[in-house]
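Working notes, beginning with the structure itself.
Shown here: the complex without one of its protein chains, the others still in place.
Moving on, here comes chain A:
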Amino acid sequence: MSARIQDDQRDTDLADAPLDAALRRVWDTPRGVWGALATVDHKVIGRRYIATAFVFLAFGGVLALLMRWQLARPESRVLTPDLYNQIFTVHGTSMMFLFAVPVMEAMAVYLVPLMVGTRNIAFPRLNAFSYWMYLVGGILLWGAFLVDMGPDIGWFAYVPLAGPQYGAGKRVDIWAQMITFTEISALAVAVEIVVTVLKQRAPGMSLDRIPLFVWAMLVTSFIIIMAMPAVMVASTALILDRLVGTHFFNPAEGGDVLLWQHLFWFFGHPEVYIIFLPAVGMISSILPTFVRRPIFGYLPLVLAMVSVGILSFGLWVHHMFTTGLPRLGESFFTASSMAIALPSGIQIFCWLATIWYGRPVYRTPFLFILAFFFTFIMGGMTGVMVASVPLDTQLHDSYFVVAHFHYVLVGGAVFPLLGGVYYWFPKFTGRMMSERVGKWVAGLLFAAFNFTFFPMHVLGLLGMPRRVYTYQLDMGWGGLNLFVSLSAVVLAAGFLLFFYDAVRSARHGEPAGDNPWGAATLEWATASPPPSYNFARLPVVRSANPLWEDDGVLPVAGGLRVDRRELLVTTVGGALPEARESSPRPTIWPLWSALATTALLLGSILTPWAVVWGAVPVTIALIGWFWPGGRKEEES
C-alpha cells in the first residue's frame, strides 16, 4: 500500500482499499459549516433540494386545509376574503413553483449522475447556486405571506388584476420576482442534466441503454429550457409595467391583456409535462423491479416522451378557450390537445403490457403505481373533456377543473413521486422505509385523495366557480363541500404519516444494503448511501438492465486520476470514452453569487436602480467564482 499518492496516479494502479481512501481525500465534502455551505456534491445538494421541496409541500398542504376549513360551510367567516385570496395564490404558487417542479429536478439531481454512472453532475457549482436561488425564492414568497404581503392574484396572475392599477402594493412584485428565482434555478438544473446525460454517461451506455427515468429527465430538461424563457419574459414585462410604467399589458396604451395569457400558458402548459414526464420516468424505472421483467416497449416509451415534449408546446391555448379566440384557432388547439392522448396512451399500454407479462410483487412503491393508474387515468379522461372547446365553456374555471388538475398532478405526479421516495429512500439514506407504515400511507392517501377530489367534479358541474372564498346557502353546495373538507383532513393525516415514516426511517429504518429491491439500473451498483465519489471504478454498460445481466457483475473502466476530481466524458450517441474532465471542488462562491443576485432582484422590487448597483456585487461574486485558484482541477 503506497502511503503517498503520486502525481498523475490512476485508479488502475490501486487496489480497492487505497483507491477508496484516495478518492475520499479528493471527493469528500469537508465537515463543518464551511463544508455545508460550499459543497458541490450532487447527492448532498439533491437531498437538500428534496427535503426543502417536501417542506414546501407541507406548507402548501396546511394552506389547503385552511381553505377547506373556510369552504366547509356556506357563508363561513373563518378567513377574510383578502386572506383567502392570498392563501389560494400562495398554495398554487408554492405547489407549482416550489414543490412540483423543484422536487422532480431534485430527484434528478440526486439520481441522474448515479443512474448514468458518473461521479458528479455537470456544472456542480451551478448546481449549488441553483439550490440557493430556489431556497431564497421560497423564503421570499413565504416570508411575504407571513407578513400579510402574500400575492393575492392567483398563481397565473392574470393582468389587469395583477397590473399596476388593480394590484396595489408590492404583493404582485413579490410574486413576479419569486418566479425569477425559481426560473433561474430550474433552468440551471435543466442545463446540468442535459449535459450530464449527453456527455457523462458510463462507457457503453448508448442511447438505447439509458434508464427511462434519465430519458424522461432529458426530455423534461429540454422542455424547461424552451418553456421557461416565456414566463421570464412575461413576468419581467409585468414587473416593468408595474415598476417603470411600460404598457405591455395595458389596452388603453396599445398593450394587450391577452398577451400575458399567451406568454404565461406557452410556459404554463409545458409546465404540466415538466411535472408529469419525470413521473413517467419514475414509473418506467420502478415498475420493472416489481414485476420482475424488463420494461415492455422501451423505444415506444422514449418516442412517446419525446412526442409529448414536442406536442406540449402546441396546447397552450386550451387554457384560453373562453376568451373569444377565432374559431379556426380553437379547432386547431382542440385537435392538438386531443392528439396528446395518443402518446399518453402508449405509455399506459406499455406499462400494462409489462405488468401483464410480469410477476407483481406488492411492495409499497408498486402500490403507489397502482394508485397512479386509477387516479391518473381518470385525470386523463377529464383532460380529454376540457380539451373540447364547447365542453370547456361549461367546465373551465369551475371546480371541475380544480378536480381535473389535482387528479393529474397528484395522481399523475405525486403518487409516482411518493412511490419513488419509498423506492430510492434506501439509496438516499442507507435505510429502508417501513413496509407496514408504507402500505397504510398508500392506502390512506389513495382513498382520501379520491374522496376529497372526486366530488369537486360534481360541484363544478353544479356551477361552483373556482377561487370563490365562500358561497351562499341556497346554492346547495354545502353537503358536498363539507364532505370534501372532512376527506381533506384524512388526506392530510396520510401525508403526516408519510412524513413520520420518512423521518423515523432515516434514523431507525432497517439497513438496506446496496440493492435491496434487486433492481437493474446503475444507481444500485454502489453502496447505500453512495460514497462521495459515487463509483470507485466506473461501470461499463452492456445492456439496458446492466445489473440483471452477467449475474450482476459489472465490468469496469479505469484510467482516471485519483489525485484530483476527475470524471469521464463520453460521446453523445454510443457513450464511447472521449476525454478525462476535471470537476470542481467545494467553493463558497455560488452562495455569494446567489446572495448578490438576491440583493439585485429584491432591490429591483423597490427601485429600477437596484439593477444597476446590484450588478456590482454580482460581478464581484462571479469573478470570485471563476478566479483561478491554482488547484489541480484547473490544470486541464
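By definition in this document, a residue touches a chain if its C-beta (ideal position, glycine included) is under 8 Å from a C-beta of that chain, and two chains touch if they have at least 3 such contacts; residues count from 1.
Convention: contacts and distances are computed from a predicted model.
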Complex member absent from the view - protein name from UniProt, among "TonB-dependent Receptor Plug Domain", "Cytochrome aa3 subunit 2", "histidine kinase" or "ABC transporter ATP-binding protein": "Cytochrome aa3 subunit 2"
Option touching the unshown chain, where A:F59, A:Y110, A:W142 or A:F296 are the choices: A:F296
Contacting the left-out chain in the complete assembly, out of A:P30, A:G143, A:G169 or A:P251: A:P251
Absent-chain contact - pick from A:G358, A:G559 or A:G603: A:G358
Chain not shown: contacting residue from A:M381, A:V553 or A:A579: A:M381
Residue of A:W69, A:F222, A:F349 or A:W440 touching the missing chain in the full complex: A:F349
Contacting the left-out chain in the complete assembly, out of A:L207, A:L462 or A:L622: A:L462
Residues in chain A touching the chain absent from view: 80-82, 85, 152-154, 158, 160-161, 165-166, 251-252, 256-258, 293, 296-297, 300, 322-324, 327, 330-331, 334-335, 338-339, 341-342, 345-346, 348-350, 352-353, 355-360, 370, 373-374, 377-378, 381-382, 384-385, 388-398, 455, 458, 461-463, 465-472, 475-476, 480
